[in-house]
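Removed: one protein chain of the complex. Kept in place: all other protein chains.
Note that the chains take the letters A and B in the order they are written out, and that residue 1 is the start of every chain.
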Amino acid sequence: MAFDKMELKDIEVWDGNYAAAQAMRQCQIDVVAAYPITPSTPIVEGYGNFKANNYVEGEFVMVESEHAAMSGCIGAAAAGGRVATATSSQGFALMVETLYQASGMRLPIVLNVVNRALAAPLNVNGDHADMYLGRDSGWIQLDAYCPQDAYDLNFIAFKVSEDHDVRLPCMVHQDGFMTSHTAQGVHTLSDDVAYGFVGDFQPMNDMLDFEHPVTHGVQTEEDWHFEHKARQHNDLMTKVFPKIQAAFDDFEKLSGRKYNLVESYDMDDADVAVVCMGTSVETAREVASEMREKGVKAGVVGLRVIRPFPFFEIAEALKGAKAIATLDRSSPGGAPGMLFNEIAGCLFNTDDRALLSGFIYGLGGRDLTKKHLVEIFTQLQANVDAGKVTTSLQQFIGVRGPKLQFL
Amino acid sequence: MANRGWDEFEIGAMLRTFDGKIDDIAGTNQEDRAYSKSSSFSASVADWRIEKPVFNKDFCIDCQFCWVYCPDMSIIARDKKMIGIDMDHCKGCAICVEVCPTNPKSLLMFPEQADEEVELAQWPTKEKKEK
Partner (left out) sequence: MLEIRWHSRAGQGAVTGAKGLADVISTTGKHVQAFAFYGSAKRGAAMTAYNRVDDKVIMNHEKFMAPDYVLVIDPALLYTTDVTINHKENTVYIITTHLDKEQLVASQPKLEGKEVYIVDCIKIAQETIGKPIPNTPMLGALMKISGMYEIDFFKDNMIRVLGKLPQKIIDANMIAIQRAYDEVK
């Protein structure tokens, strides 16, 4: 069955959702099983529109829940097709059981996660609660900071996830509303160039190969489970980074746009640095350069790959920084915060042992303003000057009421 | 197989039924198929059995009830004729005996150590229905 190609301008003004939907269209997916939820709805809505207008050849399966959406993706991936879907927040939470099935079965599925807060209280806006919920699920997690990234990282995701040495599902995260509903200029690839980059789907252990019948989704008890999980972790730790790096390199040659496992900005001589994810990375970059005009040697480190966690690359990026702030956009649930803990782990055995403090911000879409970031950088400089952390290790910013700080 | 390390198997908790490529699997009898070691066909469960079924072809009407009901696919049939029992996979559940409709039954359970020739020689006769 023939399908139509779409003519795109070199720069289209797209929001993150539409950028992701366009990338999905260009990858020529075999099966999308989806159950739309705010703020990721326009991804599958846009994709469904492409399907209805003959820009997509594959199947679009409407299901009754996110659990069924991911289950459908798992079945289609095991059958041997290129598969993707999208979700957010409560839908992601309902998907969690099946996320572990997908990664354990080593099925290459691309999941666009438009990050949104988790209820209660119910909230449709962007924070990283759902992203954090997925971080032990055995998936690869890539993080977009803007609509351009959301477009580009979808191609990277298919390429890495489907590689026969990897065969692990991959999430592409973007911030709900701040990226998903914010229109910006997106440099496009033509349909042929984009598809050429991801290439034809190469099946592996597919159930539709009748000459080599396989059983997927087997049960293992105490005698085998550990070995399978160990194998999966080994492959996440050793095989994924080189493939992502290779995909980033190829993509740069193709598009001129360079991505890194860890994104560092102004870090060469930085005294103070913030580590964060999503749109905050870009806002922090802007504030860091403004701080430099005021004489504060500020830098920013952004996680491009959240899982597998680039442990040594982050330590390297932060080398030389004297005071570091981690910015966690998720309610820490009685702990210091994911980024604080993980960055502390990276730095603990280094010689620098920088002064580390953590911030909880932006829950339920609360604005992270440039003013907040100026305050954080100023505080970090004060820590450098004092030679110690002068505040509590965990502070809430942008929340009303008496100052909230712990540890 | 049981002692393989984490790096000694294929990814994805995925099992292959056969070694290598297969064709015309429907036209190949089970005993002639190249089942892999990870297929349950390669594993004997004969020692799970305490009682065994014995098949008496003199009374069998080839109704296939036993073939349909056997939970372990251990009734061997060829061209819709019952020819025997796969004693490597039969666990001795006696469902085949329960569903056998002939009078006397064509399948009966005996202790594992019973001699098949002896039991066939003294097979029960037709039961008269009491009026």
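The rule is short, and it goes like this: a contact is a pair of C-beta atoms (placed from the backbone, for glycine too) under 8 Å apart; a residue touches a chain by one contact, two chains touch by 3 or more.
Since we're looking at a predicted model, the values are computed, not measured.
Counting contacts over the entire complex, the absent chain touches A. Listed residues A:A102, A:A157 or A:M178: the one in touch with the omitted chain is A:M178.
Checked against the full complex, the one of A:V61, A:A79, A:V96 or A:V124 touching the unshown chain is A:V124. Only one residue from A:T369, A:S392 or A:Q405 touches the chain missing from this view: A:T369. On the side of chain A, the interface with the absent chain consists of residues 11, 13, 15, 39, 124-125, 146, 175, 177-179, 181-185, 279-280, 282-283, 285-286, 367-371, using the contact rule stated above.
Note that in this section only the chains that are shown with their structure count from here on.
Averaged Cα coordinates give chain A a centre that lies 52 Å from the centre of chain B. Those residues of chain A whose C-beta lies close enough to touch chain B in the complex are 104-107, 167, 205, 211-218, 220, 223-224, 226-228, 230-232, 234-235. Against chain A, in their complex, chain B makes its touches with residues 2, 4-7, 9-18, 21-23, 25.
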